[in-house]
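For this depiction, one protein chain was excluded, whereas all remaining protein chains were kept in their positions.
Order as written gives the chain letters A and B; numbering starts at 1 within each chain.
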């Protein structure tokens, strides 16, 4: 008998009587889905937020706040050779600018998938990360987010909430562990 | 394992020799508990969320067979390779087998308490394979050649000066530098090299969704992703109890997990792995290792609802003052004390007694496991199975005899108090563990019963 059969047989034998799944109604309560609520949480996580009318404002804002960037990748740019290259070659990316699908006000997280980031490692390997999100894509809680996200459309997706961090050394919070050292969110109209 | 030196009371006693350090450990973890409270109070529906999570997990346990089959089907359709391991040894062999097949002698691993439970690292080493733990806390204890002491905060027991010394020795940082910012940056450089070189990456799994075959891995550091998205082989190791029914249930668990664990609204990354990257191999190892047996224990099966948040450890007054290593098992604290006896009753018979049954744990648990009730029930099981001493049993039988016979009880009480008054040295001495740091209660001349007898007419 294979381990698979052994395990499944044991589980079937030992599992308790099946119970009903609970409803998820009302779990969001009155949590706000506003830009102010989202901004407050994101800034508390060490991220920063700019409201812009148009994506064309981004290069100037980056130049102002991140003056020493060498290699910038913008998903949506014409030079997309990097998409087909070895992902290891992205290791010198200083700033990656990627689109986001949905933002969650309760925890500052933004959902994005392979549809937004053609190379999975991009938002992790870059030194700094910028995500562009339309204001109308802000939701109150994770419940609304999963409702909107629906079934998986790609092989990988991720909620990103702020810059990478750790508090493993005496609970001292340090921003910038293995992922991006900072996160800037550009909120566009619409 | 040498039971004499390895039991919780002995190890906790040792831990308490350094009182300032105990204070530091206790206050640090209490602060994490306080952060959890603040987060919980920011969600008016918090208790409803806990109840919902508990009910979802109960449904998962009641349909575990079918959900496992569904998960496997979906995962295979998604292009993953699914393995089943009956126990820790088989898990280790499967993982080693995959790595050997790909000629991997050096790889990275992100946090997986399951691999700790299975003692994977030493097994890999014995097979000539070096594994680098990439979670900063885990890397620190790896360099210190210690096991993690907490499932979420692996090196909570280490002071920054000690970490500075370790980094000086192993990473070449300047001697005496204990600045967390500096040390973290040094670890970033060191581990970035590892990520870029690693052909294989092992990750844990926080939640596995039966409906979609996807696995969610939650980190603050991004180390699971840096490993998995660059490696040719991604091996995801999970206990079979990590299954949840549907994708939308992730909303419930992701709202509870980080708030309960560290008092954050969510971890920086909640990565949903469904398909391997084109050209990559994705292996999923489903591990039993006693879980199906625990599933059959009516009193203890709810322990399988655990989402490994560590909130019970942070709130436990005993854990905070004895440290994770006193539990001598991969998963320590209150949840460890109800999981471990299922793995080995002899080795872990001491754990359910390392508690005052205060009940704080059960009430911070995001999935409402009745931890303190299970601790009480494990005590009954362990005694019944003989994992106690003859002396203790004799003492209890004697106590039962005295307490069942009112006349004997009254006489024993009277005599005991008389001896204490006449010969205080008989109890006020080093042989009496109570007396080591506390005064004995003053023995009154008459018991309440004797007073009542004299005064009840009035």
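In this section, a contact is a pair of C-beta atoms (placed from the backbone, for glycine too) under 8 Å apart; a residue touches a chain by one contact, two chains touch by 3 or more.
Please note the rule applied: contacts and distances are computed from a predicted model.
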- Protein that the absent chain corresponds to, by UniProt name, given "C-deglycosylation enzyme beta subunit", "ATP-binding protein", "L-lactate dehydrogenase complex protein LldE" or "GAF and ANTAR domain-containing protein": "L-lactate dehydrogenase complex protein LldE"
- Of the chains on display, those the missing one touches are B
- Options B:69, B:143, B:171 or B:383, residue touching the unrepresented chain: B:383
- For chain B, which residues lie in contact with the unshown chain of the complex? 8-9, 12-13, 15-16, 19, 22, 26, 30, 37, 40-41, 43-44, 46-47, 315, 317-318, 321-322, 353-360, 362-364, 376, 379-380, 382-384, 388, 392-393, 396-397, 399-400, 402-406, 409, 413, 416-417, 433-434, 436-444, 446-453, 456
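The criterion applied here is as follows: only the chains that are shown with their structure count from here on.
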- Item | Of all residues in chain B, those that touch chain A in their complex | 28, 31-32, 43-45, 48-49, 51-52, 55-56, 58-59, 61-65, 68-69, 78-79, 84-86, 90, 134-137, 140, 153-156, 158-160, 163, 180-181, 183-185, 187-188, 191-192, 195-196, 212, 214, 220-223, 225-226, 229-230, 240, 245-252, 254-255, 262, 264-277, 286, 288, 292-293, 295-296, 298, 301
- The residues of chain A that touch chain B in their complex are 2-4, 6-8, 10-22, 24, 26-31, 41, 45, 87-88, 91, 106-109, 120-121, 124-125, 141-143, 145-147, 149, 151-152, 154-172, 174, 176-180
